[in-house]
Each structure stands twice: as structure tokens, then as C-alpha cells.
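A protein chain is absent from this complex, but the other protein chains hold their places.
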Amino acid sequence: MSNKNTNFSTSRRRLLKGLGMVGLLPAIPTIAANTSGHAGHVIVVGGGFGGATAAKYIKRGNPKIDVTLIEPNSTFYTCPFSNLVLAGERSLDSIGHSYEELKSVFGVNVIHAFAEDIDGVAHKVTLSNGSVLSYDRLLLSPGIDMRWNAIEGYDEAASEKAPHAWKAGNQTLLLRKQLEDMEDGGTFVMSVPADPFRCPPGPYERASLVAHYLKQHKPRSKVLILDSKDNFSKQGLFTSAWKDIYGDMIEWVGVSGDGRVVRVDADKREVETEFGTLHSASALNIIPPQKAGFIADRAGVTNESGWVPVNPNTFESQQVADIYVVGDATLAAPMPKSGFAANTQGKVAAAAIVASLAGITAPDPYWANTCYSLVNPDYGISVAGVYKVEDNQIITVPGSGGLSAADASLEIRQAEAAYAVGWYEAITQDTWGTQY
Amino acid sequence: MISGYLPCTRSTLIKLLSSATLLLAINAQASDLPERQVSLMSSSCANCHGTDGKLAGAIPAIAGRPASVLEAQLLAFKQDLQPNTTVMNRIAKGYTDEELKSLANYFANVKRK
């Protein structure tokens, strides 16, 4: 039960929200929170990179806070390293993570269900199993949903025949099967959306690792990337590595070369581009335009862009009080939509939630990001950045971050490939694992 | 006290808006950043070095090493003095020398197992 004081402070905050002011306000220390034994109840929706990290770090911050994690799946398959599964270099099992340690070591209450509705005023979440839960603070990290039919002919049913594989698991295996069934001399066609979308370098890493597989098993085949933009992440590094390693196996067509796919025929595995060129594929991978996971819409935290604007200091929604949103669902540029960024946003929001439940000011946020990409299993490149808030906006700390050197030696590329594996072990341990 | 907030000038607004951030900024200038602050700052290192910097894999663990060693390493990364660095030079440049010192202290004080 919340006491009078908390109610009072919440209503003040809600009033400010109504006036659109909260985004501008520094976290004014709220009046003493609960004086009773329990330190508040936080519900986390989504057990991916952002949500699982936040659940763990709230518990680390204050074990007295009750944390309930809502996640439909009992095993989370990471998108990071799913391109290695696609290329046959790793098993799907090796990228699966369970919630056991969050439960047993950190005392997070995990409920395997889908959050279906959220009432931000009443502070209630309705689950697919019919139960309704109350929260003091809610954190959403629902990741992305596909914008079905944004490309003519590409809906959920079509994604069974032309997989996106942009959420890992069954979709990854479907695309893997197409690649395995492909004849030597065939074409793997991939359609890439315009920004913003999950994991900006992901499509190009995928093209690389698909080429790595084809080079060994079907060397006369091609990879054709049809892109809805003219520039892409780490472009210089990727294109020169492609040439060195794969010759002309990978062809990239930007939007100004008529690369934007406007229609998909999943049955025929055929796509049509903006200026009417038809391409037929032996294996077809459509990465469609995206938006925040639907539960963000239900909570009323998205804006017309389909993504969630947040207060950069805390990742609290700009639109609804006491709801924090992290990860791919948010508008957090210049931070990219990456697992790394989602994890560090989860930590910033966790610290802000712990502080707000204790009635003190949130610590200043810090975030970092590094996206490793493998051009082949022994050739790694990366882009990094460190972020902070200035003038109430997230900025890249000047001078920090940047790309792997363009002229680095093969030893350095090899070292980065090994570090990419080290990063994967560390981030999955940090997100779902125990202290060691 | 109360009336101090009433005159509606732009500068009042800015004062109001930045009061909380200011407080923290002052703290940041002191030689020691507050514990929670450093703890949050250090948490992004965990993505490669494991929670609290304890994971020894392809990327070295950094927990429990002498603060002076860690600080010297971080400063060397920042100043591009460490050969064969792949990424730490790009990351260390995101922090002030003061912040790197606090990070070194933080990880030095983490017990390894």
C-alpha cells in the first residue's frame, strides 16, 4: 500500500506530464517513498537485453524491491551471434539463455506470459494468463515489432516463406533451411530497411557470414543486398573486407541504384524494387521496417514515429508517469538500437527506478556501446561510442568511439573477432547470468 | 524562499531546470565521485569485462587489480600510448581523467570471488 506522500508526489508528476513538462524536469527528489517494510514493486515487461538487465540491476541496487519479470519464452535466443547460426558456425542452443539464475540468484519473480494491456493511470498490467498485476514502477523493454504490409505482400504469413530472421529462434532456422536447400549458383537476396531499425550493421554482418558459408559449400552462388538507403554502418570496412575475402560474391545495391524493395512475392521468392526491377531469389530474407513492440502502444508511450520518446536522464517515458522504457523500442539516437545499448539503458533506468523508489535523485547517466561485426569467424570489425546527456539530449562524448582502423593488420582483425566472442560471453553473463 | 521562484524570467527557468544537474556536476568535480555514480558508470564496462569486471575470458578481467595499475592502463589507452589496442582507446576517450581514476578505484575494490 502506498502512503499519502507517495500518492501526492505521483499526482504532482502526473499533472506535469499532462502539461508535457516532465521531459524537461530534472528528477526533483520525490518526497520520501514508502516507509513500510517493502520498498516497492517493479514490473519489467520483456526479458531480452534491456529487460533482463534492468531486472537484475534493480535487485542489485536494492534487494528489497520486488521485481516481477514478464516474458513469454522460457529461453531467450539472442539476435547477436544468430548470424553465426545461420552460417552453420554455431548451434541455436549455444545462443539460448534461461531465466533460472535471475530467479534463483537474484530473486526475480519470473512469469512466463505475455503482457496484453497496460493501464498507466491505475498502474496495472494485464497478462495473457488473465491475471492483473499492480506496479509502483513499470519498465518496458519489448524490443521491436515488424511493420507488416509496409512492403506490399510482406505480412506475417509471408515471413514463414521469406523469413526476416530479425528475431532469433525459429525464424533463424527457417532462413538457415533455405540457405541449406539453395543450389550452387543460386542467389541469396536480402532486403534492408531505411533507418532507424534494429542493429544497423546486422544486415551486412549477415551478408558476410552467408557468403562465408556459400564460399565453402556453394562457391558459384551470390549474395544480393537490396538496400533502402545509400550509406550503411561500417560501409568502408565492410566493402573493402568483402572484396578481399569474397571477391565479387556480395553485391550491394543502394536506394539510388534502385535498391528499395516495394513488393514481395513470398511464394515465388521474387521481389520488385522502386523502379520496377524484378529479382528472383533462391533464398529470400526480407528485413522489413520496424516499430516499438506493440505493448508500448498499449501503454500510450509511443509517438507518431511508432517509437518511444524518453527522458534521457532516466529513460522514463515522456508521456506517461512511472513507466520507463529501454532498448530498441526507444528514440535514443545517437545511441543505436543494439543489445549493448539496451543493456546499458537498462542499467540507467534501473538506477533511476531504485533512486525514485527511495525518494532520492537519480545518478547521472552514462552509457557506452560497441557493435562488433564478423566479416568471417576470424575477421572482426567494430564501432564504439560513449554517451552522456547535455542540454537534456543524449550526445556522443566528443572524441570518444569511432570505427576500427581502416588500415589495421589482419592480426588486429583476428583479435577483434576473438574479442567479439569475449564480448558475447560477457554481455550474456551480465544480462542473464550470475556474478561470475 | 518561495517568492524566489516567482519572477518569471528566462534565467530563473534555466536555474530551475539545471539545479539538479548542477548539484551533480559539483559533486563530479570533487576528487571522489559518489559511489552510486561510479557504480552506474562502471556498469557499461561489464558488457565486455563481465559484471563488476570479474569475467576472465577472451577479454581480461579487471576486478581486484591495483588501482594505480588500472588507472595507468586507462590513461595509456586514452592517450593512445598502448600498442595493439583494439577498442579500449576509443572507449577511454569518453571519460575524463578524473572519471578514469574513479573507475580504477571502483574495480580495484571489487573482490575477485
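Chains here go by letter, A and B, matching the order in which they are written, and residues are numbered from 1 within each.
Convention: a contact is a pair of C-beta atoms (placed from the backbone, for glycine too) under 8 Å apart; a residue touches a chain by one contact, two chains touch by 3 or more.
By our rule, contacts and distances are computed from a predicted model.
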Omitted chain per UniProt, picking from "Thiosulfate oxidation carrier complex protein SoxZ", "Phosphonate transport system permease protein", "Putative Lactate utilization protein C" or "ABC transporter ATP-binding protein", is "Thiosulfate oxidation carrier complex protein SoxZ"
Of A:Pro193, A:Gly327 or A:Gly385, which one is in contact with the hidden chain? A:Gly385
Touching the hidden chain, out of A:Pro72, A:Pro219 or A:Gly236, is A:Gly236
Which of A:Asn149, A:Ser256 or A:Thr434 contacts the chain that the document leaves out: A:Ser256
Touch as defined at the start, partner being the missing chain; which of A:Ala165, A:Cys199 or A:Ile225 qualifies? A:Cys199
Since one chain has been left out of the picture, which residues of subunit A touch it in the full complex? 8-9, 12, 15-16, 19, 21, 24-25, 28, 31, 194-196, 199-201, 229-237, 239, 255-258, 274-276, 303-305, 331, 333-336, 338, 341, 369, 371, 383-385, 387, 393, 395-396, 401-403, 406
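One rule holds in what follows: only the chains that are shown with their structure count from here on.
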Could you please state the distance in Å, as a whole number, between where the Cα atoms of subunit A are centred and where those of subunit B are centred? 25
Parts of subunit A lying in touch with subunit B, wherever the complex brings them together: 24-29, 57, 340, 343-344, 347-348, 351, 355, 361, 363-368, 370, 382, 384-387, 392, 397, 399-402, 404, 412, 415-416, 418-419, 421-423, 425-427, 429-430, 433, 435-436
In the complex with subunit A, residue positions of subunit B that touch it: 17-21, 23-24, 28, 34, 36-37, 39-41, 43-52, 54-55, 57-59, 84, 86-87, 90-91, 93-95, 113
